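Have a look at this one before I ask anything.
What you see is the complex with one protein chain gone and the rest in place.
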Amino acid sequence: MGLAPYLIISMILFILGIVVMMARKNIIAILLGIELILNASALNFVAYSRFLTNNIDGHIFSLFIIVVAAAEAAVGLAIVIRFFQVRKSIHIDEAVWLNDEV
Amino acid sequence: MYNLLNWILWLPVIGMIGICFIQKEKKDMIRYAALLTTFLTFGLTILLYLNFDNSVGGIQKSFSVTVPWIPQFNIYYRLGIDGISLPMTLLTGLLFFLCILSSWTVEKSVKAFFALLLMLESAVFGVFFALDFFLFYVYWEVMLLPMFFLIGVWGGENKEYAAVKFFLYTFFGSLLMLVGIIALYYAAGKGDNAFNILALSGGRWSDLSISLFGTEWAFDKLFFWLMFIGFAIKVPVFPFHTWLPHAHVQAPTAVSVILAGVLLKMGTYGFLRIAYPIFPQASVYYADFVALLGLINVLYGAFCAMAQTDVKRLIAYSSISHMGFVMMGLSAMTPQGMNGAVLQMFNHGTSTAMMFLLVGILYERSHHRWIIRPDGSKGFGGIASHLPKFTLIFIIGMFASLGLPGLSGFISEALIFLGIFEKYTAFTVMAALGLLIGAAYLLWMYKRMFFGEVNPDIKGYKDMNKREIFYMLPLCVAVIFFGIFPAPLLNIMKASVGQLVTLLDR
Partner (left out) sequence: MEYTIFTILPIFLLPFLAFVLGSFIVKRSEKLAMAISTVSIFVSFLFSAKIFSDFIFSQFSKDYYIHKYFNWFDLSSQGLEFSVDLGIYIDNMAAVMLLMVTGVATLIHVFSIWYMADDKKYGKFFVYLSLFTSAMIGLVLSDNLLSLFIFWEIMGFCSYSLIGFYHEKEKAGEASLKAFMTTRVGDVIFLLGIVAIWGVIGTVNYVDIYSAIANGVFEGKMVLGISLATFAGFCIFAGTVGKSAQFPLQVWLPDAMMGPTPCSALIHAATMVAAGVYLSLRMYPLMELGGITPFIACVGGLTAFGAATIALVQTDLKAVLAYSTISQLGYMVLGVGVGAYNAAFMHLITHAIFKACLFLSAGSVIHSLHDHQTHDHVQEMPRMGGLKTKLPLTFLAMMACTLAISGVPLFSGFVSKDRILGDALYMAMTNKVYWVAYLLGALGAGLTAFYMFRMMFLTFFGAPRDEDVYKHCHKESLKWNRNVPLLLLSIFTLGIFFSGSPSGQGIVKFGGEKYEWFKVLMVKPIPKNFTTYSKEKLSTQDNRDKILWPKSSYESHDYGLNEEDEHRLHTAHIISAIASVVIASIGILIAFLMYIRQSFSSERIISRAAKFYKILVNKYYMDHFYIKIVIRRGLLKFNRLLANFDLGIYDRYAIDGWEHISRYCYRIADFFDRYAVDKIGVDGFGFVIKDVLNKGLRFLLAGKVQFYFIVLFLVLAFYMFRISTA
């Protein structure tokens, strides 16, 4: 089995993540989309590392990504909770405070 | 001798700076400081005269100064003196000294007044010494600044108008001159000597032409006119003369004296130093026209003077008339005419300075200058009976001004007539009418002011005090001495003038 199936899966994951980020208005769903994209990239790293080089740099990077994703999810969820406390909603279009028209 | 010119040029500036450090309240100290400065400067000009070599024409090497100033543009601090600028230098030194004395009674911001006068003196010397075109221009412009304030602050009832008019008029002319200076700079190839007046002169530009507005113009003829207008405004030559009556009437006495005695000569000096040597062919080509303008000056000034009822304005117009003789002499291009013109520049400086000083003395007592008041009554009358000393000196000044033989005005006028007679006979005959009218307006003024019963208004006037007599005396002596012995002055100038004449002759 070669590199291609991994990349295809990674691409599907990436596109799914993108679509989620673009289409869903729920902030938690968007965060999930981001996780998907991160996972897609982590998969890419591991796949490339496995098939193109003989070292484990890619693996380490994917571990980093998992850590960062966890941290990011924690921070993001905290923001979402704060946001929900203020706005009583987790709809992304509510987060337009910079616009003075609101 | 190397630094003599520098000393003369910068001593007034040193004096000015010194005055700036004196407290405003110590008026007498300021006056004495100014007096000392001008006296030393005058002494230095005498020293310059004593060391001057009469036999050599042109710029005298021993006095010349050349220091790079803005080397990037080949601008040098070049000073020098020849037989044409020396008489003017002497005149400047003398008149400023006397003017400080005559300004003893100025009480309004004394410090600024004397500081500005000293600054003016330095600028005037700068114009007469400068041999670098750029430097010349700078001094020409610097001179405007103190003049503007001296007229505009210490002047008469309509001073702002006169000051602005004077400034704008002269500035207009000097801008045209600046165009000429820059054009010459480029024509000379921007090289080392591109601003050097001496290197530019000699008639190198007659073959050059310049394209402007789609037509070809002879370079020298075009730029002769630019220079001409620049200098003509200062002289002032006929169509550009109207600043003079205003400026003279409004200016305080000392400034009128400087204006008539020295500043007008800067115009004709400009012709002799710049316009004629640099564009000799164009000067010869347009000499007829210049002579005509001179004639118009003579007659126009004289006729206008005759109708004036304000003494100062009358003398201002007489200046226009007398400077017309200088212009006519310049256009003669003969040794007699040219020497006569330079001599007339000096003599007019002394005689008209006398007249303005005397009118100033009278004004200090009367606070008006009417010969005939607007309501038709006499402004003065019977001065001759009441103020004998004043009358005596007034007679000397007046007759010098109208050209009585034996006093200074005559010999220069006779030389000018002699110089132009062959070339412009008809003009000479008409200019003789100017001589006649010149006597008429002065004597008529004298009759109306000095003869007759003593006017009750003037009963309270005091005759001239010692200070006033003291500063009138040098001028009286000069007017009489140079009337009887013109040779000392002519000897200074003849070599340099001769050089110029031969240049124009070629």
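Chains here go by letter, A and B, matching the order in which they are written, and residues are numbered from 1 within each.
One rule holds in what follows: a residue touches a chain if its C-beta (ideal position, glycine included) is under 8 Å from a C-beta of that chain, and two chains touch if they have at least 3 such contacts.
The structure displayed is predicted, hence computed values, not measured ones.
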item: Displayed chains contacting the withheld chain; value: A, B
item: Option touching the unshown chain, where B:Ile17, B:Leu443 or B:Leu473 are the choices; value: B:Leu443
item: Touch with the omitted chain, as defined above, among B:Ser201, B:Ser256 or B:Gln308; value: B:Gln308
item: Of B:Pro146, B:Gly203, B:Pro335 or B:Gly379, the residue in touch with the unshown chain; value: B:Pro335
item: Sole contact to the chain not displayed, among B:Gly80, B:Gly270 or B:Gly382; value: B:Gly382
item: Residue numbers in subunit A that touch the chain omitted from display; value: 18, 21-22, 25, 30, 92-93, 95-99, 101
item: Residues of subunit B in contact with the chain not shown; value: 57, 165, 242, 245-246, 300, 303-304, 306-308, 334-336, 339, 382, 384-385, 395, 399, 404-406, 410, 414, 417-418, 421-422, 425-426, 428-429, 432-433, 435-436, 439-440, 443-444, 446-447, 450-454, 486-487, 490-491, 494-495, 497-499, 501-502
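Going forward, only the chains that are shown with their structure count from here on.
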item: Distance from the mean Cα position of subunit B to that of subunit A, given in whole angstrom; value: 92
